[in-house]
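What follows is subunit A.
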Amino acid sequence: MSENYNLSKLRTRLKKQIEQAVPEARIDYCLTCGLCASGCPASGIEDMDPRKFLRYLVLGQDDIILQTNWIYSCSLCQRCKYACPMGIDVGRLVYEVKGMRPVEDRPKNLQKSCDLQKAGNSTGIPNDDFVWVVGDILEEIHETEPEWSDLKAPMDKVGAKFYLNQNAKEPTVEPEEMVPLWKILHAVGIDWTYSSKWWDGANYCLFTGDPEDWELTTRLQAETVDDLGCTTYINTE
Partner candidate 1 sequence: MPKGSVLVVGGGIAGVQAALDLADSGFLVHLVEKTTAIGGRMSQLDKTFPTNDCSACILSPKLVECGRHLNINLLTLSDLVSLEGEPGNFKAVVHQRPRYVDPTKCIACGLCAEKCPKKVDNEYNLGIGKRKAAYLSFPQAVPLKYAIDPDNCIWLKKPGRCGACAKVCPAGAINFDDKAVDHELEVGSVVLALGFSPYDPSELDFTGYGRLANVITTMEFERYLSPSGPCMGHMERPSDGKEPKRVAWLQCVGSRDINRSCHPYCSSVCCMFAIKQAVIAKEHAHGEFAPSIFFMDMRTHGKGFEEYYNRARENGVSFHRARVHSILPADDEGNLRLRYVNEQGGIEFAEFDMVILSTGLEVDKNTIKLAERLNLELDEDNFIKTDVFNPVATSRPGVFVCGAVAEPKDIPQSVMEASAAALEAGSILAPARWSATAVKEYPLERDIHAEPPRIGVFVCHCGINIASVVDVKAVTEYARTLPDVVFSQDNLFTCSQDTIDQMVNTIKEQNLNRVVVSSCSPRTHEPLFQETLRDAGLNKYVFEMANIRDQDSWVHKNEPEAATVKAMDLTRMAVARVRGEEALPYHTVKVDKSAVVIGGGIGGMTAALSLAEQNFPVTLVEKSAQLGGNANNLFRTWQDDKVQPYLAETIAKVNNHPRIDVQLSCEITEAGGSVGKFTTTLSNGQNLQHGVAVVAVGGKAYSPEGDWQFLYGQNDKVHTLLEIDRMLIDESEDFKATGQAVFIHCVGSRIPERPWCSRVCCTHAIDQAVKLKEMNPDMDIFMLYRDIRTYGQRERLYQKARALGIIFVRYDLDHIPAVSEDSGQLIIKTHDPIVDAEITLQPDLLVLATAIEPQATGSSVAKFFKCAIDAHGFLLEAHMKLRPVDFATDGVYLAGLCHYPKPLEETIAQAKAAAARATIVLSLDEVPAESITAQVDPAKCVGCGVCVEVCAYNAVSMDEDKNISLVNADLCKGCGACVAGCRSDALTLQNIGNEQIMAAVEAAFD
Partner candidate 2 sequence: MTDKTWEPKIIAFLCTWCSYAGADLAGVSRFQYPPNIRIVKVPCSGRISPNLILNALRTGADGVLVSGCHPGDCHYISGNYFARRRFALFENLLEFIGIEPDRVNFSWVSASEGEQFAEIVKDVTARVKELGPATHLVKKFNEAA
Partner candidate 3 sequence: MATINSKISEEIRALAGKLLEEKKIAAFLGYCQGSLPMTARPFVARTPEDTDKLIWNSFCVLNLANYLPELLKSLEPPRGPRDPAPEGPLPKVAILATGCWSRNIVIQIQENQVDRDRVVICGVGSRGMVAQAKVKELFDGREILEVIEEDHKLLVSGNGFNEEINRWNVVRDNCLTCIHPDPVIFDIRIGDEAGQRKNDNRFAEVEKIDNKSTAERSRWFTDEFASCIRCYACRNACPLCYCPTCFVDDAKPQWVGKSIDQVDTSIFHILRAYHCAGRCTDCGSCESVCPMGINMRILTKKLTSDVLNLYGSEAGMALDAPLPLTTYRQDDPQNFIITEQAADKEGE
């Protein structure tokens, strides 16, 4: 038989906490219609789905919420919110719950990516290495592909119109994958630049649940772009 929840005194500490942090949470609005769960690819993982997630919050079953690893299967993709008749953003709530988990209990790699990001970029390679790799690859192209001898990869070019961020994966793992984009930008002929700091396009602090981390990383990046005087921030593929 199923569980028994004694709600003789209903306590919904977690729900209230989330509502405080997210005024537009609307957890109580849930009609339990199941639309979210029906559209969520993570439904059923860890015996959880978006509707149950909300329901446990409503019924004050905080332990279940705090313990479930489903929060790491929810990709905060917002497909539920997209069609939810009450517009409830379960991903947003999941984010809060992620942040409530003590750092030591969080998945180590995820937390590490964010911590590294705060230090520079999510992979932790030194900014100098990034600058060097860009230069190195560019040189290689100039040598091997004569038709691209004029290809550029500007770094910290103040006053460039476009600022381009760079996912840390390429400079660390497959640097030649940076080239196609350079070629495209070159072919189109626009004025762009990389930055030698806060250049990482990815931001794993978005996923750990600590807004201050997210804010910090975003703010540092914004300042960098403004410092360079770029008017357009290109988010790469």
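Picked so that all candidates are chains of the complex that A comes from, given by their letters.
Just so it is clear, a contact is a pair of C-beta atoms (placed from the backbone, for glycine too) under 8 Å apart; a residue touches a chain by one contact, two chains touch by 3 or more; residues count from 1.
Everything quoted here is computed from the prediction, not taken from an experiment.
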Original post:
If you had to name the candidate from 1, 2 or 3 that touches subunit A in this complex, which would it be?
Top reply: 1
Subject >> In the complex with candidate 1, residue positions of subunit A that touch it >> reply: 1-10, 26, 28-40, 43-44, 47, 49, 51-52, 55-56, 58-59, 61, 79-87
